[in-house]
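With one protein chain held back, the other chains of the complex are shown just where they sit.
Each chain carries a letter (A, B and C) given by its place in the written order, and its residues are counted from 1.
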Amino acid sequence: MARFQIFVTYKKGIFDPPGATAERALQSIGYGEVSSVKIGKYIQLEVADGTPESRVREMCDKLLANPVIEDYRIETVEGA
Amino acid sequence: MARFQIFVTYKKGIFDPPGATAERALQSIGYGEVSSVKIGKYIQLEVADGTPESRVREMCDKLLANPVIEDYRIETVEGA
Amino acid sequence: MRDDLKPELAPQLAVELGLKPEEYEKVVIILGRTPSLTELYMYSLMWSEHCSYKHSRKALRMFPTEGEHVLQGPGENAGVIGVGDGWALAFKMESHNHPSAIEPYQGAATGVGGIIRDIFTMGARPIASLNSLRFGTLDKPRQRYLFEGAVAGIGGYGNCLGVPTVGGEVYFDEAYEGNCLINAMSLGLMREENLTSATATGAGNLVLLIGSTTGRDGIGGASTLASQEFDEKAEDKRPSVQVGDPFEEKLLIEACLELLDEKLLVGLGDLGAAGLTSSASEMASRGGVGLDIDVAKIPAREDAMKPFEFMVSESQERMLAVLVPENLEAAQAICTKWGLRSTVIGTVTDTGRFVVREGDEIVADMPATTLAHDAPIYDPAMTRPAYLDEVQAFDPITGVDHPACEYVLDDILLALLASPNICSRRWIWQQYDHQVQLNTVVLPGSDAAVLRIGNTGRGEMTNRGIAVSSDCNGRYCYLDPYVGAQIAFAEAARNVVCSGGTPAAITDCLNFGNPEKPEVFWTFYESVRGLSNACRAFGVTVISGNVSFYNESFGSPIYPTPTVGLVGVLDDVSKHCTLAFKAEGDVIVLLGETENEVGGSEYLKLAHGVVSGRPPAIDLDLEMAVQATVLAAIDEGILHSAHDCSEGGLAVTLAECCMAGDIGADVHVDDDLPKYAALFSETQSRIVVTTAPADAERLVELALANEIPYAVLGTVGGDRLSIEDTVGVTLEQLREAWEPALERALAGK
Partner (left out) sequence: MRFGVVSFPGSNCEQDPIHAARLLGHEADFVWHGDTDLSGFDAIVLPGGFSYGDYIRCGAVARFSPVMAEVVRFAERGGPVIGICNGFQILCEAHMLPGALLRNRGLKFLCRSVALRVEESACQWLELAPGTVVNVPISHNEGNYICDADTLERLNGNGQVVLRYCEADGTSAAEGSAPNGALDDIAGICNERGNVFGLMPHPERVVDPVCGLTDGTAFFTAIARRLAEVG
């Protein structure tokens, strides 16, 4: 079985309300050192051995990410 | 300015509705090789230089993750 | 004046930004020089179809805009009517079609956000929303994606705000496949004295920007998204999608209403399409003043933003307030209390000029009124579309083989009930919080939503109410725009009347193709004419509305879709009525009369795959008389239920009454008509009502007094719907067909 992890983030210039809110919240509860928070998705995928990354890319484009407003990065998890 | 990234995932045994749904959806649209999908949070944090990881850990325990249902992993982003 | 644009490039850029050469010339004449980059952007957006209504303005003058209830007609962010005891209701409908076709969730969500800002800008607390949706057929995965996304977005935004989404409509037809329609309507309540205007006055007054930061989102959105036809290039336009932040909007609602309550503002405007440019220039020209705006003061979401980007950004959840300097501190304190940014970005001047600067460098300087009011107004050419002769020549009675044997009628009825255009909409409205604020008296699922007038938070309760419905059958409008538009109005009114409301005023959202095509513009003109005449006949005013053109894909326009949002008033909200059959033995009466009119019907499309013929005829006098009869009967308290006949005809109406009341019925229908027509004809001006046997006579008296045809159909009771020997189905069968149909279609079944 092969493992991939996918990091989904908003495209540049797309507003991230949850991140903005977390940022303010952290500052207001005493973490003034925080200057920016962005909240994206961290997806852990388990697929059959030998599944090529291209397949995973397909899955992201079709379902796991929203290409209209999100970018994503795929990483293979070694020793899985 | 220092950068951290935080990966928030559901504790083992906690049912993750979005993950389970994505898993079924992928299988139903032709990705039979998918055996598991887990969807967590990918948080990118920018803080003042010299902020120790322990501070970030605090932020996670207090706000960014819910210890009752979630685990998290913190990584320093080099060359920030 | 500083300029970031080489003068010789101006004409070229003007074209890219959508200005016609002659429009560009007009700008040059107004300014007496070549426009700067910022000015060019500002004019191109303000003079886009979306902002200037340059193709529709003249036709819209046909609408009756003055009437007894009207406190504010078209021209402000929303229209306002009086609904009694000093209460005023602001409402408006608006389209967000093109953004939603690119990103359904965010497109629909920001559509809701925009229309709700229009409401509280008037000083009203948003109390309810409706949505009117059109998609292609659900056998197409893309259409399912758009539909699910739009519904989730509407719920996601409205639920977070705590504004109940109480009604709407949805149709699925190939005509909308390349261009879905997302029309959102919102209503707000206020005391008459709190009615405010988006007007800037008083030289020396301050301009305060409240709410979210300003980023590059939706740059040029107003023109590129809303005023261009859809085609494969849609993909490239993706980045200008905006993400809504309903939490910020909720804070804006509370803060702005408090600012108005405290009488701290001179004027308040919202930032929608064309962002700061639009709201600022409109506020300035309404007040006949000038403005001096410094973009360097605007809180930016992104680095290195150019002045023009600040001026045209469509970042959501921002409001623009004008106030006297003495009130600044108090006003900002309220914003801070609600956790909102507020920044003075400029001042009101007496020059009449709209000046934009970055620090001390002026980057734009033009007469304020020319942006908002001097956009060219066109008289588009129009010709009657050729297709009309063809479709109207089709005789639906002889043109297809109608079922000869009657036993298939059961199956056709069940198939109609399972049609996505008729089946239960529960899947939709249970994703919407339709009860928050505790004023929803009749929940989704009946003909119209009924709301109590009052503010539970302030303990200001009344026993007055309103009923509201949005309607439009695009097929009818395609087959005859004039008649179709009149039916859209008549059905909305009928739905409101069936719920006990007296029609008071409407808003509309006119969705059409490219107005520069004479055949398209003709359908637009005829629709407006039909709608106007219907309004005049009923003495109902048009207080607000919205036009969405260029709803085409690959060159073919959608069905003409003039959606009507109609509001009626109930002096006593307890005197409302629903569609559910109530009691064993109640007498079922049909008010109005069925004709053989299956042209454009759901039956014709479903059973014969045909969208053709003439739509049902509409006789506005008969319509009014039928509605008057129902209102009188409800007022006398003799009606147990009322439900109009719309898509699917009498049989579907009866089935819906049975399912809603969880009780059967035994009826006889008109024997002079072929059964398929008696059951499925979509003849207008028909309402099925029930009454206790003891009151049947009185009901008949009312019908006679109003000189309307009527027929006693039968009685309520049992656990099956029996229509003579032709239809006999159990409640279970009806439900099995009607309840899960949307889920099934969405599951691709």
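Assume a contact is a pair of C-beta atoms (placed from the backbone, for glycine too) under 8 Å apart; a residue touches a chain by one contact, two chains touch by 3 or more.
Everything quoted here is computed from the prediction, not taken from an experiment.
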item	value
Visible chains that the absent chain touches, using the contact criterion stated earlier	A, B, C
Touching the absent chain when the full complex is considered, from C:D3, C:D433, C:D447 or C:E552	C:D433
Of C:T383, C:S556 or C:S574, the one touching the omitted chain in the full complex	C:S574
Contact residue for the chain not shown (choose from C:P21, C:G75, C:P141 or C:G162)	C:G162
Contacting the left-out chain in the complete assembly, out of C:A372, C:V441 or C:A488	C:V441
Residues of chain A (touch criterion as defined above) contacting the omitted chain	17-18, 21-22, 25, 28-29, 39
Residue ranges of chain B at the interface with the undisplayed chain	13-18, 21, 62-64, 66, 68-69
Sites on chain C contacted by the missing partner chain, in the whole complex	152, 155-156, 159-162, 245-248, 250-251, 338-339, 429-441, 443, 452, 455-459, 463, 573-574
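We take it that only the chains that are shown with their structure count from here on.
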item	value
Topology of the chain contact graph, where touching chains are joined (line, ring, star, complete, other)	line
Inter-chain pair with the most contacting C-beta pairs	A-B
Inter-centroid spacing, chain C versus chain B (mean Cα positions, whole Å)	40
Interchain centroid distance [CA atoms averaged], chain A/chain C, Å	36
Per-residue multi-chain contacts in chain C, two or more chains	none
Residue numbers of chain B (touch at least two other chains)	none
Complex interface listing, chain C residues touching chain A	102-103, 106, 212, 215-217, 238-239, 241-245, 247-248, 301-302, 315-316, 339
Touching residues on chain A, where the partner in the complex is chain C	10-11, 13-17, 20-21, 24, 66-69
Contact set on chain A toward chain B in their complex	1, 7-9, 22, 25-26, 29, 31, 33-48, 51, 55, 58-59, 62-64
